[in-house]
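Handing you a structure now.
One protein chain is absent from this view; the other protein chains keep their places.
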Amino acid sequence: MVAGYGATTILNSTTIEVHEAALTTVIGPNGAGKSTLFKAIFGMLPIREGKILLEGQDITHLKPLALLEKGMAYVPQGRNIFPQLSVEHNLEFGGISLKNLQETRVRMEKVYEQFPILKARAKKQAGTLSGGEQKMLEIGRAMLLEPKLLLIDEPSIGLSPILVQQTFDLLLALRDRGVSILMIEQNAKKALGISDYGIVLQQGRLAMAGTAQGILNHPEIGHLFLGGVVKV
Amino acid sequence: MSSKLNSTIQGQQLVKTETLKSFDYLTWGLAIALIIGLILAPLWLKNYGLILLCTWAFRTVAVQGLNLTMGYAGQVSLAQAAFMGVGAYTSTLLILKAGVNYWLALIIALLISLLIGFLIGFPALRIKEGHYLAFVTLGFANLIWLVLRNEQWLTNGPLGIRDIPRPSIFGYSLFEPIRFYYFSLIMLALVTLVVWFILRSPWGRAFKALRDNPARSESLGLSQTTYTLLAFAIGSAFAGVAGVMQAGLVEFIDPDSFVLWRGLLLVMMLVVGGSGSLIGPFIGAAIVTLLPEWLRFTGEYYLVIFGLGVIIVMRYFPKGLAGLLPFVKKRFFTREVQS
Partner (left out) sequence: MQLQFFVQLLVSGIATGAIYALMAVGFALLWQTSGTINFAQGEFIMVSSFIILWLMGLLHIGLVPAFFLAMFISMFIFGFLFKRILVDPLLKYGDVPLIIATIGLGMIIRELTRIFWGANALPFPSLVKNKILIFGGLRVGTADLVTIAVAIVIIAALQLFLNKTFVGRSMEATAQNQDVARILGINVDRMILYTFLINAFLVTSAALLVTPKLLAKFSSGETFGLIAFMAAIIGGFNQVRGALIGGFLIGIIDNLAKFYLARVHLPFTDITLNLSPYALAIPLLLLIGVILFKPEGIFGRKEERSI
């Protein structure tokens, strides 16, 4: 796949594979093109060359709405809520691709079961939630669709260690229910520790891919995060 | 033959190009021809033509000031006409009511515009995000207009002030159109030289660095706020000078000559000519001054046509007409070099 912003190419001839019902973590130094990869997959950036397949179907160039319908969801980096809308109304937007408000409401109840704190705060403005609660809202909103594939970009950013652990536990629980997860994490060691597979990106190219354990144990990997170059 | 070597990446290939020297000859030739033409203009222009050229000159001075604020510092000022009003009224009142010498009045008008520029710019430019300078200058332009209209004891209100004197130097009156024309031309040349000097100084380079890469220049230790404020204050002072020139030319000033939309017109002149370019203001002011002459058959439609022109320029050449120059240079005066 080749993608980028305007005239600059960020991603270059990168091929990656996401395993079904597994947690795959993408790591790499800043500017390696991790977030760009996600944006390209999710139809937010033009893809110049290459293809994206989901269960054998070509989903390249699809718009976010079509991707949601195909069972993909994306939680980008940072704050992704609408601070001046209520928690309930934020959550509701998770179901746009269902095109069925009744069904959305039913599924919202399921999300509330999983995150009782969101139910308690349902009528509050989302901007009043704490950082961890906001992340839960974002993940809950993505889960509303019961996606097959979840893209999640740096879920741990700005969260306390306990909340990071909670978020990771949540992702593991999702994986156990059969959701394929592709995650970007800055905290590579911890993320690879809980992941099944790992992907290392470097300067927009795939540097390494394999089981998470294999990457963790790779002698060059520490090097990479000290600014070295991995020879594969 | 070759003067400048440039390397650009086209596709995946490094392409070396050179600018033909003929381009430099041509631009310099044109510039010199234009200057000589302006100096000799009174030979074939009647009074009316000279007045048009004087109008063009004071507008160019004002737009050059705006160019410092908008073209180089990247902030929008909507009060350029209001600053012209400050300059025009300050000098006129000093001359007529206080009997101050014309040249001293000119300098005081310049300094007052500069000072007000600092006073307004300082609070507005503390906030880097957004267009707060545009908002504050919008307010200021209206406030100035209110004061000019309502302080009748001082400004004679909406009726304006008549019989504004033109300057004389060492007893040599500059009243006649031809003399006033040379006075305007010299003022224009001085302001252009100042702009030229500013842009070539470390300061000007800082402006350009700020415009092209704010984040990096900030890390180099340039204070964006300080440079933007200086650009705005100096730009406003130029407007003050332009106001003095206008008052002398028209021999009449009133509040409506400096109302908000006149300031908007100056902004449009700049962007049509080409903001961030040295010659942009000359082109933009020339278009607005000459358009009604060229388009006589269109009569009152000329502002409509100019408005359409503004939209078309924004849509197809966001860098203004001066932005076509690099294009011409690349298209006709550049060739590839085998490396």
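Letters A and B mark the chains as written, and numbering starts fresh at 1 in each.
In the analysis below, a residue touches a chain if its C-beta (ideal position, glycine included) is under 8 Å from a C-beta of that chain, and two chains touch if they have at least 3 such contacts.
As the structure is a prediction and not an experimental result, all values here were calculated from the model.
Note that the undisplayed chain, when the full complex is considered, contacts A, B. Only one residue from B:Gly130, B:Gly171 or B:Pro202 touches the chain missing from this view: B:Gly130.
Residue B:Leu138 is the one among B:Val63, B:Ala81 or B:Leu138 that touches the chain missing from this view.
Of the listed residues B:Leu38, B:Leu52, B:Val76 or B:Ile198, the one in contact with the hidden chain in the full complex is B:Val76. As for the chain not pictured, it touches subunit B at residues 70, 74, 76, 123-124, 127, 130-132, 134-136, 138-140, 142-143, 146, 149-150, 260-261, 264-265, 267-268, 271, 300-301, 303-304, 306-311, 314-315, 318.
Annotation for subunit A: contacts to the undisplayed chain at residues 42, 44, 64-65, 68, 74, 76-85, 89, 92-94, 96-97, 101, 127, 141.
Convention: only the chains that are shown with their structure count from here on.
Subunit A and subunit B have CA centres that are 51 Å apart.
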